[in-house]
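Omission of a single protein chain aside, the complex is shown with its protein chains in their original locations.
Let's look at subunit A:
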Amino acid sequence: MLNYTLRRLLFAIPTLIVISFIIFAILALAPSDPTGNLPLTIPAEVREKIRIALGLGEPLPIRYLKWLQQFFINEPLHAIEQMFGFSFGGGEARTRVVSFATRGPVMDTIMERMPQTLWVVGLSYVVGILIAVPIGVISAYKQYSWFDQVGTFVSMVGFSVPTFFTGPLLIVIFSVQLGWFPSVYDTTLEVNSLGTFWQQIKQMIMPVTVLAFYNAAQISRFMRASMLDNLSQDYVRTARAKGMSEKVVILTHVLRNSLIPVVTVIALGIPTIFSGAIITEQIFRVNGLGQLLIIGIQGADIPMVQTLTFMFAVLIVLFNLIADIVYGLLDPRIRYD
């Protein structure tokens, strides 16, 4: 297993380098201009100077190599220095990936935004799973019962209605009409008392609900299908013939088998926590990573977009590997050697 993991990690390196180059090339070739948002009165020569100052004067391969060095060497070194408080030396000469828009290091902004995304989107993923698994199990066990029918209908609605519809719908009902929850997520809120804690919960409820509903819809369908596959297997009959209770038959024998593909799908979905909820973050004004990416794209902040997109790529490759490893751990028939 360790061997396999190391081998996969080694293979991941060339994959990621190719991905990073493709992202870089696409962004460099895109007809976007970091000076495009500046007032029209600024003359062309000045714009050109700004571009050169941003490092856009150099040819593409040089810019790519610089980014590689900044992202893979300078940034990790900087992170280690920050974490452990010692210096590798030459820190002044090491340039970091710097945003065109804020002129500050991209990584600092990303780290600032990460908690919002993890809280809102991550929590909704967890809530979605916690709702989906029991619903999937019961729906399969009581196939075609009213519970199953309602569950099927609701989850079909859940994954066919987009979040940019359910989001504003909730805002209209609960913020505008009823006035229960705020429609704008306030990131500056500091939780330091029961009151602010309650405020935090209130502002999280709607974005978390929208995303959790969407996630739960998908995962519960998957869970149900996987349970149904297993319920008709011979080993289930054997468990009943041994005199095991329905609880043991379903929650030990069938569930344990059914979870194998579901856990894999859940692991594969984790990178979308970081990237996926772009639309929902926009709707509720959560200034997380999704919003950062959108603003970066609008402002042609190439280093920001490049770094974020590449980080998502790393997460996807990483969680593909994790999903495979988890599969191997859960299913004794799989041997990676």
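To be clear about the criterion, contacts are C-beta pairs under 8 Å (C-beta built on N, C-alpha and C of every residue); 3 or more make two chains touch, one makes a residue touch a chain; residues count from 1.
Here is the rule we use: contacts and distances are computed from a predicted model.
Within the choices "ABC transporter ATP-binding protein", "Septum site-determining protein MinD", "Alkylation response protein AidB-like acyl-CoA dehydrogenase" or "Glutathione transport system permease protein GsiC", the name that UniProt assigns to the complex's undisplayed chain is "ABC transporter ATP-binding protein".
When the missing chain is restored to the complex, the residue among A:Gln82, A:Thr238 or A:Gln298 that touches it is A:Thr238.
Contact with the undisplayed chain is limited, among A:Leu56, A:Leu123 or A:Ile260, to A:Ile260. Considering the complete assembly, subunit A touches the hidden chain via residues 233-235, 237-246, 248, 253, 256-257, 260, 330-333.
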